[in-house]
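Here the complex is missing one protein chain, while the rest keep their positions.
Naming follows writing order (A and B), and every chain is counted from residue 1.
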Amino acid sequence: MRHPVISLTTDFGTSDHYAGTMKAVILGIAPAARIVDISHEVPPYAIHDGAYVIAQAARFFPPKSIHLVVVDPGVGSARRPILAEAGGQFFVAPDNGVLSMVFEALPPASEKVRHITADRYFLQPLSQTFHGRDIFAPVAAHLAAGVPPSRFGKRISDHLRLDFFRPRRTGKHVWTGLVLHIDRFGNLITNFRLDEFPSIVTGPFELNAGLEKITKLAANFTEAIPGELTAILGSSGYVEIVINKDSAARRLGCGSGAPVELILY
Amino acid sequence: MRHPVISLTTDFGTSDHYAGTMKAVILGIAPAARIVDISHEVPPYAIHDGAYVIAQAARFFPPKSIHLVVVDPGVGSARRPILAEAGGQFFVAPDNGVLSMVFEALPPASEKVRHITADRYFLQPLSQTFHGRDIFAPVAAHLAAGVPPSRFGKRISDHLRLDFFRPRRTGKHVWTGLVLHIDRFGNLITNFRLDEFPSIVTGPFELNAGLEKITKLAANFTEAIPGELTAILGSSGYVEIVINKDSAARRLGCGSGAPVELILY
Partner (left out) sequence: MRHPVISLTTDFGTSDHYAGTMKAVILGIAPAARIVDISHEVPPYAIHDGAYVIAQAARFFPPKSIHLVVVDPGVGSARRPILAEAGGQFFVAPDNGVLSMVFEALPPASEKVRHITADRYFLQPLSQTFHGRDIFAPVAAHLAAGVPPSRFGKRISDHLRLDFFRPRRTGKHVWTGLVLHIDRFGNLITNFRLDEFPSIVTGPFELNAGLEKITKLAANFTEAIPGELTAILGSSGYVEIVINKDSAARRLGCGSGAPVELILY
């Protein structure tokens, strides 16, 4: 890897030194690394939102990219730091489920997960509250600098895999899902995948979110009737609930995690 | 171009994967590209603000820089994607007027605009809602990687040129302009260019914005009387309305696009 790519996805925000300090640590160890910010605005402690963001972005990165994912409410506790290989890419993260949607999106056979224990690659003294700086960033950087994955720790198979993103069947024609993520425009990204629910495109459907019922599907934002809640085929592969040039989230009073019901006849 | 510069200006915010995914697509096609964020915080759908931001930043970039400008409320509709060469730089954007102030700032003879139609450079399947990822980023990246501009589509001359940024004369001594942009400090950048209205510096003037009249000009913020609305000669070449260490926008209740009247005696 001549110019290895290291991406950053965190809930650190950008008003503190946290993200910049991680980049400093990386450049000290792997000067040739190309650091790419995905987002530092994952809502604080929001493992589900972080899981969605990294899974969406990672699939477009070049092979062998290294993804640092630090949404880590359990920092300093017994939760393990892990290094995962999946789909030809690397992920360095706490073992709290934040990689669940990455594993879902990629071929399972390609998934190898290690418990990071090789503390010779950690910063010393090791703080109990900023493992992004002291563990995750240096491990990603040493990996980028050529240290083989096996040097960081032993393979494990009991890492946490959450399935919050899978809708449950709750009636003959009914599935209960949720809002995976609210984007900047106030679009609600639901967890109903288009490839799992193709009849949304063809047949009649009903989506219930907040106190509203959505029954229309548009191909894009401008096809939606102004001011009207509409479902669209989202660029992420999931059904989204949107209003053209307005915030569906505000209209519905829904946040990330809110329930969404799908009825197919 | 050994290390081509690709700048990003969008209304995507940074809480989603959108900007990161565009960077991933770019690095997959043009690994040596140097990606520079100008802003992802253009207000949602705000073509005028985006037009101001890219025009201000672009003029300081090195020759042959490639600017990706994605403020695109019409994504998926008939609006065209365009590739413009202007002032020795490249701009990849929707044809919705977001490049109007770039064209204004640079010599017109140097302006060449193409309708991007070469879908072999697009990501497939092409979404209807995220052309930043599927069209604009890959086109910019292929351009950075050496594909000549002519390969992306035919020259056009009917691209959209807005003139919202030009004050209109509305009386013998009166011009009606507007607020181009509110910056982070609450300074109002008006569309009165210093080189077009040099008598602001020498003679008496009156600027009316919100419910207030501004008649004083200061050379910089610290020269302004604390707490008092003052005009300054902005670093962008436009007159700004400011309060030293306070927000003029909040005081005036003005937002981007608000009318500003200039009276010169």
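Heads up, the rule we're going with is that contacts are C-beta pairs under 8 Å (C-beta built on N, C-alpha and C of every residue); 3 or more make two chains touch, one makes a residue touch a chain.
Being a predicted model, the structure only gives us computed values, none of them experimental.
Engineer: Quick one: which of A:Val75, A:Val102 or A:Leu188 touches the chain that's been left out?
Structural biologist: Counting the whole complex, the residue in contact with the absent chain is A:Val75.
Engineer: Contact with the hidden chain only, please: which subunit B residues?
Structural biologist: 3, 5, 7, 9, 14, 34, 36-43, 52-54, 56-58, 60-62, 65, 181, 183-185, 219-223, 232-235, 240, 245
Engineer: So which bits of subunit A touch the chain we can't see?
Structural biologist: Against the left-out chain, subunit A lists 11-21, 23-25, 27-28, 31-32, 35, 37, 44-45, 73-77, 127-130, 133-134.
As a convention for this text, only the chains that are shown with their structure count from here on.
Engineer: Using mean CA coordinates as chain centres, what's the gap between subunit A and subunit B in Å?
Structural biologist: 31
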